[in-house]
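Apart from one protein chain that is not included, each protein chain of the complex appears where it belongs.
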Amino acid sequence: MAVDIRLASTCVRLKPESIDELTNLVTPGDVITSDTGFMRGHGTFMEDGKHHASVAGVVQRVNKLICVKPLKTRYNGEVGDIVVGRIIEVGMKRWKVDTHSKLDSVLMLSSVNLPGGELRRRSEEDEKLMRYYLKEGDLISAEVQSVFNDGSLSLHTRSLKYGKLGQGSLYLVSPSLIKRRKTHFHNLPCGVTVILGNNGYVWVCPTEGEVSEQTGGYEQNFEPVVRADREVVARIGNCVQSLADHRMMLFDTSILYTYEASLKFPVKDMMKPEVKTEVIDLARQRLERDGT
Amino acid sequence: MAGIELLSDQGFRVDGRKANELRRIQCRLGVFTQADGSAYIEQGNTKILAAVYGPHEIRGSRSKALHDKVLVNCQYSMATFSTGERKRRPRGDRKSKEMTMHLQQTFDAAILTSLYPRSQIDIFVEVLQSDGGNYCASVNAATLALIDAGIPLKDYVCACSASFVNDKPIMDISYLEESSGGAELIVATLPKSEQIVFLEMNSRLHEDNLSHVLDMAVKGCKDIHDVLDQAVREHVGEVAAISGLE
Partner (left out) sequence: MVDVQLSDAEKTYIIHGAQDNLREDGRGCEDYRHLEIETSVVSTTSGSAKIRLANTEILVGVKVELGETSPENPDKGRIEFFVDCSANATPEFEGRGGEDLANEISNMLARAYDCPSCLDMRKLCVVEGKKCWIVYVDVLLLECGGSLFDASSIAVKAALYNTSIPRLTVTHDEGHTELELSDDPYDVQRLDVYNSPCIVTLSKIGHSHVVDASQKEEACCLARLMLAVTDKGCVTAMKKEGSGSFDVSSIEDMLETGKKVGQSLNKSLMEVLVSEDRNMKKKYMTGYLR
């Protein structure tokens, strides 16, 4: 039994000592350039023949394209992104999926691998069984197949690595904290699988054997997870949460370093702010030494 | 006016400010984690929290969805302990319904609404402590929360009030000055383009003086813009430094 009550005045938020004034920082309404040769990208708008910023952030120029990327937004999907999402509605031939986007995403019945794995025509029978495959509340990992005109996403799970997720924990972080990598599925050496969805949904679960991976996740395993695995999942989860609280980028190395730095504390102590700060500082120093 | 002298002969107001001086503004972005954007502002003794959710799928009846732009949904409420006399309910009274509507109109003008058709943006404002200028502080807090949520805006929206005392306009009036019965002019502007998006006047004021008072309020908005802009720059700089965003 533990009760940990403190005064807010003893938990001081640390500010970094020196902040370099960013040179290309803009805030809404700022004029970026009056050169009309540039193309207008996200986070900008044209008025009186000038490019203005519409969000607060850093100006990015790619050739002739000007964008401003805000610190955090809802998820802006791009084709090929890996996302973790939750089914919110079962409809005709499609599931509605919450992916923390501006509009709900869609998973068509024709873009999933049905149990058995092989590709076959979707029959009327399959339509009736949709709720049996995926029902409201279920979590899936998927890839963005296309982006509709209004910005909503169409997903697919046509690969055995995607599909329904089993036992584990979901953590919600800001999408801008997920570092874009070649792979977003990581089997960490400590026996934990982490899926870093580009949409800021992070899935942590014990690494499973090869057998269950073949089924696309429709056969669910409700056997209790052993305590040791559970502890590692909790620790990785707390690491993800701490990194997000300190606004650090999430990728395999940063999670692993945080995990290793946290090993000297019991798992439940990791929620205390001073422990969090210490662990994150250690991880940060190690990342800086690596030069990443 | 009997009793208190709102502007002394030396040119000082009751709280020691000059006629063209704002109250001290302190603010912070990103107070909460669950909302998409949030901000807290203190203007003198007026303290306000704002939270922004969205843009997201329309909740409730889909018929509210606008096919060509985003639906801006606001709610203004005051904590029951925020005023000197205890309030009986936090919202739903005529005053706060009016405030809600005003906020909605103000931000409809400032948000680039055409970017997110069929979706909705929620702006919720909660007054924790009230000492005059509630609408102004609410607008300023909501602007910061929108910026924190990364929602595209034409410009900051800054609001400021002004009054007229002893033949002189005064800026950013407090509760005491508000309740003394003089004129009260509330203005919300887009400071860079000097466009007025909201204007309201209570009580009476001679026509000849209107332009002076209006100038004072617009000048106040500009000053507030400088303070808010500084805060946003510091916030963005700090976060970018930590997470190494390029």
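All chains are identified by letter, namely A and B, in their written order; residue positions are counted from 1 within each chain.
To be clear about the criterion, a contact is a pair of C-beta atoms (placed from the backbone, for glycine too) under 8 Å apart; a residue touches a chain by one contact, two chains touch by 3 or more.
Here the structure is a predicted model, which means the values were calculated and not measured.
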For the chain not shown, touching visible partners are A, B
From B:14, B:31 or B:109, the answer for touching the chain not displayed is B:31
By the document's definition of touch, the residue of B:82, B:113 or B:163 touching the omitted chain is B:82
Touching the unshown chain, subunit A contributes residues 1-9, 11-13, 86, 88, 136-139, 165-170, 220, 222, 224-225, 227, 230-231, 234-235, 237-238, 241, 266-268, 270-273
Residue positions on subunit B contacting the omitted chain are 26-28, 31-35, 38, 40, 42, 45, 47, 49-51, 53, 59, 73, 75, 77, 79-84, 86, 90, 122, 124, 126, 128-130
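The criterion applied here is as follows: only the chains that are shown with their structure count from here on.
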Here the gap between subunit A and subunit B, centre to centre from mean Cα coordinates and rounded to Å, is 34
In their shared complex, subunit B is touched by residues of subunit A numbered 15-16, 19-22, 25, 27-30, 43, 45, 47, 52, 54-58, 69-74, 102-104, 150-151, 176-177, 245-249
In their shared complex, subunit A is touched by residues of subunit B numbered 33, 36-37, 54-57, 112, 116-119, 147-156, 190-193, 229, 232-234, 236-246
